[in-house]
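As you look at this complex, bear in mind that one protein chain is not there, while each of the others sits in place.
Now for subunit A:
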Amino acid sequence: MDFDLSSEQQMLRDNVARLMKKKYGFEQRKAYLAAANGFSDDLWRAYADLGLLGAPFAEEDGGFGGGPVETMIAMEEFGKALALEPYLETVVLGGALVRHAAAPEQRADLIGRIAAGDLRLSFAHAERQSGFDLNDVGLTAKRDGAAFVLDGEKGLVVNGDSADALIVSARVAGGRRDRDGIGLFLVDAEAPGVSRRGYPTQDGRRAAEIAFANVRVAPDNVLGSPEDGLPAIERAVDETIAALAAEAVGAMSEALAMTVEYLKTRKQFGVTIGSFQALQHRASDMVVALEQARSMMYFATMSAADDDADERAKAISAAKVQIGRSAKFIGQQAVQMHGGIAMTYEYKVGHLFKRLTMIDGAFGDADLHLRRLGDRGSLFA
């Protein structure tokens, strides 16, 4: 058992941290937010130059040979800075779908373009009725010779309004909630029949509701087997949850650091408020919550590449539960202990709180994963 980063990984962390420090001050971030796509194209370019966009992909696919640990490192730093770029959507989720579903030549093409910074992806999967059920897919894909035609609607497509291409899940066969018969299709975001309605999200990002009317997908753009996409989706979502855990740990550690700094500087009754035991003990409970979350971030990262789907699902659900609970406690207490200033839009802590809240809700909240874990049996088999 070894928690040490390799020297390359340490360097990656230093590089990302340095870039965030230089480019992601909270005031600078406000300028990125004001852009039409809601993030910074310059930083996306900088990520490509740093090798971040190809970090978790195999070298034979055009990546840099890293894996879940490299993703964890980048996401934790992004979490501290509240970075807005669609790294999770493109590299983590999109990248995992490509890795697990696409044929080798598709994989090499797409990953090469992702790593170069030339392709931004979003996953168009959720629908109005689907909740967190990954198998609930109603948008239809009808065969037309070797091609497919998509009809239906997708929602909550994060960064869907600015993505270059969408990976769309669609029902090729069977009923709306069947596990079999789901395909994955790569669709140019500007293709005829695609209409996107972009909007801001609670955590300062952007998403889109997207309608597909008679959208034609060429055979080359069918990712893997068109009727057996769900295992790849589940696996990609598991890897994404592991990455979200790291982002959450980054955001939680920043919220705690800001809170402790505030406790040391804010004076009331003639003393710094950090001298009050009630607040000291609350801050200590935040440390406990953070360390437990960090441990589960490691556990999720280690398990993300597990080929045993059941063991992986248990580990990921366990991590999501811990992250959700810790994020709620730390987010709420960071606001409480800052007092009024945390309620203002111009101060960072409230935005960390909002992002943490949305992370808990992404891909199933703590209660949902607790139920799943309960149904799967002991974590200590």
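Simple rule for what comes next: a residue touches a chain if its C-beta (ideal position, glycine included) is under 8 Å from a C-beta of that chain, and two chains touch if they have at least 3 such contacts; residues count from 1.
Convention: contacts and distances are computed from a predicted model.
A.B. asks: Look at the options "Pimeloyl-CoA dehydrogenase large subunit", "ABC transporter ATP-binding protein", "Cytochrome C oxidase subunit III" or "Phosphate transport system permease protein PstA" and return the one that UniProt uses as the protein name of the missing chain.
C.D. replies: The correct option from "Pimeloyl-CoA dehydrogenase large subunit", "ABC transporter ATP-binding protein", "Cytochrome C oxidase subunit III" or "Phosphate transport system permease protein PstA" is "Pimeloyl-CoA dehydrogenase large subunit", the UniProt name of the unshown chain.
A.B. asks: May I ask which residue of A:Ala147, A:Met302 or A:Met358 touches the chain that does not appear here?
C.D. replies: Hidden-chain contact among the options goes to A:Met302.
A.B. asks: Return the single residue from A:Ala35, A:Ala116 or A:Val288 that touches the missing chain.
C.D. replies: Checking the options A:Ala35, A:Ala116 or A:Val288, the one contacting the hidden chain is A:Val288.
A.B. asks: Considering the complete complex, identify which of A:Asp4, A:Glu190 or A:Asp307 is in touch with the unshown chain.
C.D. replies: A:Asp4
A.B. asks: Spell out, residue by residue, where the missing chain touches subunit A.
C.D. replies: Against the missing chain, subunit A presents residues 1-6, 9, 69, 260, 263-264, 274-275, 277, 280-281, 283-285, 287-288, 291-296, 298-299, 302, 318, 321-322, 367, 370-371, 373-375, 378-380.
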